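Excluded from the complex is one protein chain; the other protein chains are retained at their positions.
Chain nomenclature is as follows: A, B and C, assigned in order of appearance, with residue numbering initiated at 1 for each chain independently.
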Amino acid sequence: MILLSLVGVFFFGGLLAWLSEFVDVRLPRWVAMLSAVICAGLISRLVFMVDSGGVGLLGWVDEFEGSWIPSLGIDFFFAADGLTVLMLALTVLLGIVSIASAWDEIKERAGFFYFNLLWTLAGVVGVFTALDLFLFFFFWEVMLIPMYFIIAIWGHENRRYAATKFFIFTQVTGMMMLVSLLCLVYFHSLQFGEFSFNYNDLLRVDLPKSIDLWVMLGFFAAFATKLPSVPFHSWLPDAHSQAPTAGSVLLAGVLLKTGAYGLIRFTIPLFPQATALFAPIAMSLAVISILYCAKVALAQTDIKRLIAYTSVSHMGFVLLGIYAWNELGLQGAVMTMLAHGLSAAALFMLAGGLQHRIHTRDMREMSGFWIVAPKMAVVALFFSVAALGLPGLGNFVGEFLALLGAFSVSIPAAVIAVLGVIFASVYSLWVMQSVFQGPSLRQEGKDSTHEALLDLDRRELFFYGVMMIGLLWMGLYPQTFLDFSSGVIEDLVMSDDAAALYAREFSK
Amino acid sequence: MDTIPFEHGLLLASALFALGLVGVTTRRNIVFVLMSLEIMLNATGLVFVVGSSKWGHADGQIMFLMILTLAAAEVAVGLALIIQLYRRFKTVDIDVLSQLKG
Amino acid sequence: MFESLGLLPTFPLLGFLTLFLAGGFLPRRMIGLIGAGSIGLSFLVALSIVMPFLSGDSEEVRHVVYTWLSVGNFESTFGLYLDGLTVVMILVITGVGFLIHLYSTGFMIDDPSFSRFFAIMNLFVASMLILVIADNLLLLYLGWEGVGLCSYLLIGFWYTDPENGYAARKAFVTTRVGDTSMAIGLFLLFTQLGTLDIQSLLVFAQDRWDIGSGFAIAATLLLLGGAVGKSAQLPLQTWLPDAMAGPTPISALIHAATMVTAGVYLIARMHPLFELAPNVQLLVALIGLATLLIAGFTAMTQHDIKRILAYSTISQIGYMFLGLGVGAWSASIFHLMTHAFFKALLFLGAGTVILSLHHEHDIFKMGGKWRQLPVAFASFMIGSLALAAFPFTSGYFSKDEILIGALAVEGVGLWLWLGGVVGAFFTGIYSFRLVFVVFFGESRGHHDEGEVTGLAMALPLFVLMVLALLGGFIHIPVDNVFSHGAALGAAHEEHSVSTFMHAVMIVVPLLGIGVSYLFYCAGVFSVSSLMKLPLAKTLHSFWYSGWGFDCLYKLLFISPFLWLSKVNRRDVVDTFYAGIVVLSVFGNAVSVRSQSGLLRWYILSIVIGIVLLVSLGAFL
Partner (left out) sequence: MSFLFYAGGAVALISTLFVILQTNVVHALIYLVLSLLAVAVVFFSLGAPFVALLEAIVYAGAIMVLFLFVVMMLNLGQTTREQEKAWLPPRVWLIPVVLATVLLSGLLSSFPANSIEVTEVGVMEVSGLLFGPYVLAVELASFLLLAGLISAYHLAKSR
């Protein structure tokens, strides 16, 4: 029931936020915040339910099943296990953060903005919890459309282009997934005599070898686009650089993770054989993502674009860890997702904060902000070094485990991917240098626009502080988080003959 | 009662239909176009009647009646349109009436 | 008692947190107190741990604070480990660290970012302590990267100058290259041996791998990569001279006494592994030798007082690597300790000089300062004597041990020894060149300034002077750690070292000092007349540029990399999708033209469609 009410709170909260605009313009943000906080409360209940056991591939912590279209085997089937709970917690935390980041920034049509924000969150929660694949697909689309509006209405100068690009990329690959999904259901009806979209049922489907790979690729395309991985990544820099801060935070922090979640939950368990065949290609894609996007990031002058490319680079580690398909790799992928969710969200908030203050994202026009805004500089430094994978912070744990997992299946992949860490240090420090260090333009009297640069206020400091503590926690005592997903991942790795297949595949 | 080859009936209908088609595609005068359309409709009606007498059923004739009704309605609306267009553009040239293009 | 091992890094960490969160609100005196005091407390803790350790039977101690990471069969703890090697390291870090912190309270007092300085310094000491007391490689890696970060932050401490930022990034990225190699080494060790716990790892390795096995060679090479990066050895040495952009106490603490010796510590810590790969061990020796010679030559040509010291640091760490490579483990660690004493002394002395002369770095603008700057003179005199291995100073004992260890190696041993001796000759030249140019002869500027000194700055100098002079008589408790290696070395020592060689090792540095005297003090020879020879001039500029490594790397890595990132700024993948867009826009333009509004055209196209369909049905 909790899962359904989570989705419900976001759905109705969104509607209420929209309506409340007509009462008072400042009301929607309070409504939005309230719904997010209620959801946080609901999730904390889920967290305790995980603690009391019941974590496993098919042993859900909490589930809800209701009939929808029985003749086609479509149900309202929501379920959560440890992995889901982690993702939900990240979603709600970043939801609150994004609402906070929009607090002063969004003045125009605020009601509709928070409506879209909450519906995006509802979609994401749905994606993380739906285990009826039709329902999953529904939420996959629900997540997309409000995000389109957020970018297209409240974005920056080139917003239409970015929003449309985002929409088309996600939509086209989403359709590919739909085709694959229907194919899967069709084969289920051939083999078991009835239609079913239920995850548990579809797990048993045995696809003919000739089409197995193609059906899997449909799912992979959708998830790899969301993740994103080279060569499906090019929507992301545009979407990120044009989206308002809250949009960037949600995109980087949460939406990208739905892709990785989809790979872990659906692609690999549903198509173990095809995945085993495909894994070398996926790992190569991951390695290319890591290096290529790190390289492209270096050449950017738009700070948000730069961070967007680094996101792609970091999500490459997630892909690498997932396709290593062992416990280390998967745990690494999950940790990277969580840590990157926080660090990238914070970096986008910082970039958004800078843009809000000085009205540019061009790093060539920034310099020496440390003197003017020391708190901001320290916060930026923290998240930059988190992004470059400093041990003791969450990103390191994730990347280390993912690489360690990858190393045990493919040494070349891991060794080349590690080079990405060097690039990460180059671009992270480059950002620090060009924005916060160097001579202060204000002191030299060259520039008057930077007069307006104010340091972080208390509200901002609070939210950055929360995220910093989160990253430190993940870096210094990651066991808290690893324990949540360990049961699920153990079962995933054990349950399939995939592991054996992998070993054979890679021994060639 | 004697026999008529089935295909001859169909041939007649097809030939009429093809003639109507030629008319529709060549003429620029909208009245001729409408007339050619009538020829084509009539040809299809003929096919139904041929079929009806082939199998000795009345259903084909019913279909012809339906086509007849359709033709009547179509002609009424079509002619009304022609009148209106002529009033507006003072021409019956369909090539002039190309405001529909995007 | 040994549970307090965890307290060691705790105090500096608390100091860091206090200064980080409240630094802006505290008065300077308080900041200095917290900053230096936390290290002092840590030193006391270290003493309290070491005393029972030394008085007891010197057994290793382990203390697991908590499990850090446990996934599947991978487990890494926040586990602390104490043995003789660690004891030396923690005493050096906290002891020398405390002295340098104390010195900094005087040195940095006028800096606007006083609290930031101490916050990062404390964080550095905490990381460094974690590095040396870690019981597993992952935790060691945490400390390893932590010190790298602090080094970055402190080199770029005066961030308004982009040059400093560049130097800081260069240092971080260069060492990161080494760190990455080390990380791969960690992966390899874990996948092969199933653990990262250092002690069990070493036992497993000795059990499972033969001497000279491929895995051992690969693993040691990768670890060596990390060590070379951190310790500024060939080929990753270029960052250290630039790192002198930071405040001078940083150079003393991080870039002379502690962090740069982390590579030496790592190899010494993993020495059983290196013994399994004799070829790699020889490579370590060769790297050390090459580095010490190259850096020695370069140091002779530099003008900047701190860069001379930086190259001398590289050179001295080269000696340590040489020692490690020849299996003289304890000699290397001994040299690490004495080097920490005399090099910290030299740097702090240089700090006094620089501060007194209003941030003057060029030694040729000083001259005859011994009267003006007596304390600095004394520190330089003593430090340089130790550095040049003047008999019975601390440096003499440690360097001697290393060179004797080199002789013990069969085959190339004599050549290694010879190289080391030549290096010692140049050490004598460049160290006293510095002393003679700065403190003797004519004054070439800055006539009026007096020495800036206070108790906080003078006291550490005096303590370090004593240590640099007498540090050679300290016996370091590492025999248990390197027991079998030491036994081997002792066996060789008996027959291979003759009195003649001892004499050579004493005389050669003195010769170097003498040559330096003739050139720079007595004026018997003159550099400028030497420079008239074209060969000498070319050599000089070649050495001055640090043997062209910077240019080489710029040509090989940096320029191609920059070019590569420039060439694809717009992300070539996107052009593919842009191509699709162009194609569909073109298709749109074409199909729009077909929508002419001409009714007959529409009819005709419908007819064509019908005809096609019918003929398909009829003829196929």
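As a working rule, a residue touches a chain if its C-beta (ideal position, glycine included) is under 8 Å from a C-beta of that chain, and two chains touch if they have at least 3 such contacts.
All figures in this text were calculated on a predicted structure; none of them were measured in a lab.
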| item | value |
| --- | --- |
| Partner chains on view for the chain not depicted | B, C |
| Residues of subunit B in contact with the chain not shown | 1-12, 14-16, 18-23, 25-29, 31-32, 34-36, 38-39, 42, 45-46, 49-50, 52-54, 56-59, 61-62, 64-66, 68-77, 79-84, 86-87, 92-93 |
| On subunit C, residues whose C-beta touches the chain left out of the figure | 604, 607-608, 610-611, 614-615, 617-619 |
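Throughout what follows, only the chains that are shown with their structure count from here on.
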| item | value |
| --- | --- |
| Overall pattern in which the protein chains touch one another (line/ring/star/complete/other) | line |
| Taking each chain's C-alpha mean as its centre, the one farthest from subunit A | B |
| Averaged-CA centre spacing for the pair subunit B and subunit A, given as whole angstrom | 62 |
| Of all residues in subunit C, the ones touching two or more other chains | none |
| Residue ranges of subunit B touching subunit C (in the complex, touch as defined) | 21, 24-25, 28, 33, 94-95, 97-102 |
| Complex contact set, residues of subunit C against subunit A | 20, 66-72, 74, 138, 141-142, 144-146, 149, 152-153, 156, 159-162, 165-166, 168-169, 172-173, 176-177, 180, 183-184, 187-188, 190-191, 564-566, 568-569, 571, 573-574, 576-577 |
| Parts of subunit A lying in touch with subunit C, wherever the complex brings them together | 165, 230-231, 233-234, 237, 295-296, 298-300, 309, 326-328, 331, 368, 370-371, 378, 381, 385, 390-392, 396-397, 400-401, 403-404, 407-408, 414-415, 418-419, 421-422, 425-426, 429-430, 433, 436-440, 476-479, 482, 486, 490 |
